[in-house]
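Questions regarding the structure given below will be posed in turn.
Of the protein chains in this complex, one is absent; all others appear in place.
The letters A and B name the chains in turn, as written, and every chain counts its residues from 1.
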Amino acid sequence: MSEMADEPGHPEGDPGVPPRDRDVIRRARIDESCRGPVMFFILTAVVWLLVGTVLAIVASVKMHSPEFLANLEPLTFGRVRPAHLNTVIYGWSSLAGIGVLLWLQARLCRAPLRFHRLLYGVGVLWNLAVAAGTIALLTTHFNSVEWLEFPVWTAATLGVGFLGVMVVSLDVFRRRTKHHIFVSQWYLFGAVFWFPILYVLANMMIHLGMASGIAQATANWWFAHNVLGIWFTPIGLAAAYYFIPKVLGRPIHSYYLSLLGFWTLALFYNWAGTHHLIGGPLPVWLTTVGTVASMMMFIPVVTVAINHHMTMVGHFQKLKYSPTLRFIVFGAMSYTLVSVQGSLMALRTVNETTHFTHYTVAHAHLGMYAFFTMAMFGSIYYLVPRLLGREWPSATLIRVHFWCTATGIFLYFSGLSWGGWRQGEMMNHDTVDFQAIVDYLIPFLWSRSFAGILMTVGHVAFAILLWKMWRGKEPTGEPALFPAKGAPKREEDSLHDRPPESKREESS
Amino acid sequence: MNLIYLLIWGTWVIFGISVIWALSWAVSRGHMTNVEQSGQSIFDDEEPIGEMTDYFPGEGPDGYLNAQEGTDE
Partner (left out) sequence: MNRTAVLLAGVLLTVASSFVGLVVIPDWQLDPLAPVQAPDGTMQPQKPTGSVAEGRAIYSELGCIYCHSQQVRPREFGADQARGWGDRQTHPVDHIYDAPPLLGTMRTGPDLANIGARQPSRSWHHLHLFDPETTSPGSIMPPYRFLYDPVSRDGAGPPETALDLPGEFDDPDYWWVPTDRAEALVDYLLSLDHSYPIDDEL
């Protein structure tokens, strides 16, 4: 496929086609090569987002109203909570992440995606595994190892399935026609190796018992911290590094900083996981290593923050016009906040208060939701119109989605952070009765449920948009700037009878 | 116990050396020249620097695109 450009008569090699149109056609072909599989990943991801949201609301309500759905064992809090975590992590976040990763890698490599059947196979397998794993969490025995609750056979299926993603993304990387490797590609390249290594090794160490006792706990947090740091974060950052400059039409502020950021992230994030066990039963050097590495994380975080901020500076008014930019910039800012916060929480003095409290829960959602999920929303708003060749049906619904999720997560974060911090302070004073802490927290737990409902409204708006997009028969107009509308000079023909429109029927 | 500290520090030293080696390798192979230009690789003739590539559906900056919409069909 890489020799496509050399085919006689192919627009990219055809001297008769002006360069501007060649770019449009090249991009349209690559988008077309992604359409089926990437849409499959995105659509199924959103189904899991909805399932995970329902589980989240149930778990949240149970925390302040324990009699809610109390008599059914599958819906007991201790089962619903891990089911929520695993559906949003392995269902929504990973599937959406894979979709965005594949599309970004293909676009940046300037090569079409191949092996569609393999990708569909992976998609089906992954969905079945998450479904089976979730049902297992609700109904049968599972080992409560945070982030790794899925039974071994589910984990094995996910691991094997991921090999397909690896094959396809490395294949497109190998066939890249653009020699230069953009910084987003570094992150994506790293992520496809890091995830399976982490996931398979952690499962082997814990569920197959290859490590003993407390070493299983360090394996647990080595995984649970790294899955954020070197699986979700690289995808989120790759999206931010591509979409912020791309939507603005401004090159990234400092490319040098972005490379420094990549390597320091790879080096330090890996070692930070044991700060989750500060004060716990393990050799002091282990948690100290985690604290030191967490401090070093300031380097990549600050480089990313400077870079994204300086790229945006003077252009913040553009957030008004672009849904993608809005979500992505919200995500990028949350990334800075969550990373700085995370580093501080690794300090023993801070950790003494925040450990074992809702403060940590708020922090986790700042990372997985305000950063990663919002970055995925933004990416999806950019790529779906290009994949399907039609524009989003409603600007109002997009705004509903943004404002509900943005205010929702803000409320979620601020409520639980405040309540969680006080919880930790009170817990560290043995004169405060434990029940007094429980009573104090209840209003904050209600605020979380309320925030969750706001986020749910946003998710439903998003699902409706995607559903309309997917089912829409007629193109509702050209996707924003699909042929650059900002450039009035060049018009139709070369693009309009090209693939995105003509082949839509058969693939859907 | 001492062996553990040796291992940890040893790992870091080996790591440091390989990082320095990789950096000098990159510099010697010219990977560090023209770094900043690399940031422009995501733009092309069709989507050049200076043009936004995403808007709310049916909307554009300053209502310019709204005016265009009508004439498209």
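As a working rule, contacts are C-beta pairs under 8 Å (C-beta built on N, C-alpha and C of every residue); 3 or more make two chains touch, one makes a residue touch a chain.
None of the values given here were measured: they were computed from a predicted structure.
Enquirer: If I'm reading the header right, one chain is hidden. Which shown chains does it touch across the whole complex?
Expert: Taken over the complete structure, the missing chain's partners among displayed chains are A, B.
Enquirer: From the list A:132, A:214 or A:299, which touches the chain that is not on show?
Expert: Considering all chains, including the one not shown, the answer is A:214.
Enquirer: Which is it among A:274, A:291, A:339 or A:447 that touches the chain not included here?
Expert: A:274
Enquirer: What does the interface between chain B and the hidden chain look like in terms of residue numbers?
Expert: Interface with the chain not displayed, on the chain B side: 4, 7-8, 11, 15, 18, 22, 25-26, 29, 31.
Enquirer: Considering the whole complex rather than only what is displayed, give the residues of chain A touching the chain that is not shown.
Expert: 62-64, 66-67, 70-73, 76-79, 81-82, 140-146, 173, 181, 186, 189-190, 193-194, 197-198, 201, 205-207, 209, 211-220, 222, 226, 230, 263, 266-267, 270-271, 273-274, 276-277, 279-284, 286, 289-290, 348, 352, 355-357, 360-361, 427-430, 434-435, 438-439, 442, 445
The working rule: only the chains that are shown with their structure count from here on.
Enquirer: State, to the nearest whole Å, the distance from the C-alpha centre of chain A to the C-alpha centre of chain B.
Expert: Computed from C-alpha means, the inter-chain centre distance equals 18 Å.
Enquirer: Applying the document's contact rule, which stretches of chain B touch chain A when the two form their complex?
Expert: Residues of chain B touching chain A: 4-5, 8, 15, 19, 35-61, 65, 68-69, 72.
Enquirer: In the complex of these two chains, what residues of chain A are touching chain B?
Expert: On the chain A side, the touching residues are 19-24, 27, 108, 178, 180, 182-183, 242, 245-252, 254-256, 258-259, 263, 267, 283, 285, 289, 318, 321-325, 381-382, 391-395, 398-399, 476-478, 480-481, 484-488.
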